[in-house]
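After the structure tokens below, expect a handful of questions from me.
For this view, one protein chain was removed and the others were kept in their places.
Here the chain labels run A and B in written order, and each chain numbers its own residues starting at 1.
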Amino acid sequence: MMRLPKFEYRVPRTIAEAVKIVGDVGPTAQFVAGGTDLYPNMKRRQQTPRTVISVMRVPELNQITGDGKSGVRIGASVTLTDIVEHPLINRDYPVIAYAARTISTPILRNMGTIGGNLLLDTRCNYYDQNYEWRKGINFCLKKDGDVCWVAPGSSKCWAVQSSDLVPVMVAIGAKFRLASTLGERMIDAAGFYNDDGIDYLKKRPDELLVDIHLPPTNGWRASYQKLRRRGAFDFPVLGVAAYIKFENGRANGERTVRDAKIVLGGIAPSPIQIAEASAALIGHAFDDEYIQAAAEAAYVKARPLDNTDFVMNWRKQMARQYTLRALRALAVSD
Amino acid sequence: MTIELPCVVNRESIVLNVHPMARLLDVLREQLHLTGTKEGCGEGECGACSVFINGKIVNSCLVPVAQVEGAEIKTIEGIATDNQLHAVQQAFIDCGGAQCGICTPGMVLAAVDLLERNPNPTDAEIRTGLAGNLCRCTGYIKIFESVVRACQER
Partner (left out) sequence: MSASPNHPIGKSVPRKEGRKKVTGQALYVDDISFAEMIYGVTVRSSVPRGRITNISFAGDTPWDEFTIVTAKDIRDIGGENYVALILNDQPYLADEVVNHAEEAIVLLAHPNKYLLEEARRNVRIEYEELPAILTLEDSVDKKEIIWGEDNVFKTFLVDKGNVDEAWTNADLIVEGEYFTGAQEQLYIENNGVIAIANEHDGVTVWGSMQCPYYVHKALIKLFALPEDKVRVIQTETGGGFGGKEEYPSIIAGHAALLSLKCGKPVKIIYDRAEDMVATTKRHPSRTRHKTAVTKDGKLVAMDIEFVIDGGAYCTLSPVVLSRGTIHAAGPYFSPNVRIRSSAVATNIPPHGAFRGFGAPQGIFALERHLDKVAKAVGLTPDEFRRRNFIQQGETTATSQIIREKVDMAGLLDRAFELTGYHEKRQRFAKENEQSRVKKGIGFATFMHGAGFTGSGEVYLASVVGAEATSEGRVKILAASTEIGQGTNTIFAQIASEALGVDSDLIEVAQPDTANVPNSGPTVASRTCMVVGKLVESAVLALKQTLVGSGLLREDYSQSEFQEACRTHIEKFGPLKTFSTYQAPPNIHWNDEKYQGDAYGAYAWAVYVAEVSVDSLTYEAQVEDFVALQEVGRVINPVLATGQIEGGVAQGIGFTLFENVVWQNGRMANNQMTNYIMPTPADIPPIRVYFEENPYAYGPGGAKGIGELPMDGPAPAILNAIENATGVSFDHVPLMPEAIMENLTNVLHGITL
């Protein structure tokens, strides 16, 4: 019997129309694509927009263009199923197809979109509850309350970034295009997320995520490893994206790592880039000694909190193992 | 406030008079009396409310009806044609794929969807293909067998 509260539903057909509506209505308006995140949250009164603007009928948001040579643009409303099944994405960006495939279930991937996943509301055991339950704890900092129950002394909300695609986008250096009535801007995925469970995006409420620009596939490779309890449904309680680019040519028969990134998702309000892991890998041969050092760095920097499924210590331990897996996956496909 | 909203439900063109923000699930069940589509969780987690919209299987508990303007919707009631059960439905009867029956409509649709996209799925593909639908009675084994049987019968 969980029903949606009353709201106004708008269906613009162009980007200009969409951003105009949100500009006119103001902060009580919110964009929606597949609705798989927003609607359950609205039912539980975690999010309470009064105007909901569907962007599913804006054709420009629904396209995949380009190729691996020049880079690919994915419209924000492209469904996760379309990404999972897209031949070009599978060929040139298998890490994106793979990460998308680990999201939720086949049915929800038919509805959920890439944009929705990249903007996914942060999650927390104290927040992702129905109204009655949250009322019983006097609510929490993220919505309607004063205290963060995860860290009661904290002035900051610790709800967790729980998207599978976010760490991958950060690792490969994707860019997002945002539009508003004031114009457009591009922003790096790496700079798009704030380490704050409430104010977790650099996107202003009046901005629409238009598309995602994947960089050309000029020799880099990337992988993603997801920790979850079940083979379907579950949000990541840890996601590790690994990115590697080698120097041209070989030294002593070995290829040297020119660039490397390890990005952890699912353990903090924002994706966590492990600079020490990059440092451990860059300039060295891609062999197990340095891979282990990188994994150790990820372990040290991973500080999950006790606000999703699984206890913290185990998730922290797994940061090492999953970083190893993610990096080794890149080694074998040499 | 209601709107007029044309769509096709189980091959029949209709015009709905609905609140745009009503859930498709409620409109199907309460207004069209298509109660074969069930509500198990209301948040897209169990798959009992599965329907096809324009050939794609979705959770109707997460669809505001305004979203289906002009769309073609198919529910469990539209799966059998002229009293002739779909091969998947027959297989569910023969193989014991239905027990309490509450997940069955969604599970049948998920199986139909799977076989339309992949007529000869492997065991692993069946498992991942049905992974959006929960069943508490069968332990899924008889459901997997039903899908295999339906492949053989088609």
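Following the convention adopted for this analysis, a residue touches a chain if its C-beta (ideal position, glycine included) is under 8 Å from a C-beta of that chain, and two chains touch if they have at least 3 such contacts.
It should be emphasised that the depicted structure is a prediction, and the values quoted were computed from it without experimental measurement.
All shown chains touched by the missing chain in the whole complex, by label: A, B.
Among the residues B:G55, B:G70 or B:G139, only B:G139 touches the chain that is left out of the figure.
Which of B:T35, B:N54 or B:N118 touches the hidden chain is settled by the complete complex: it is B:T35. The chain that is not drawn here is touched, among residues A:D92, A:D121 or A:D234, by A:D234.
Within the whole complex, the absent chain has one touching residue among A:T51, A:N125 or A:T181, and that is A:N125. Those residues of subunit A that touch the chain absent from the view are 1-3, 5-6, 45, 105, 125, 128-133, 135-137, 227, 229-235, 292, 309-311, 313-314, 317-318, 321, 324.
Along subunit B, the points of touch with the absent chain fall at residues 29-30, 34-43, 45-46, 48, 75-77, 79-80, 85, 89-90, 92-105, 108, 126-128, 130-131, 133-144.
Assume only the chains that are shown with their structure count from here on.
Spacing of subunit A relative to subunit B, judged by their CA centroids, is 29 angstrom.
If you check the complex, the residues on subunit B that touch subunit A are 20-23, 26, 39, 42-45, 47, 50, 56-59, 61-64, 66-67, 69, 110, 113, 127-129, 131-133.
Subunit A makes touch with subunit B in their complex at residues 1-4, 6-9, 11, 34-36, 39-40, 43, 52, 54, 56, 81, 104-108, 110-111, 231-233.
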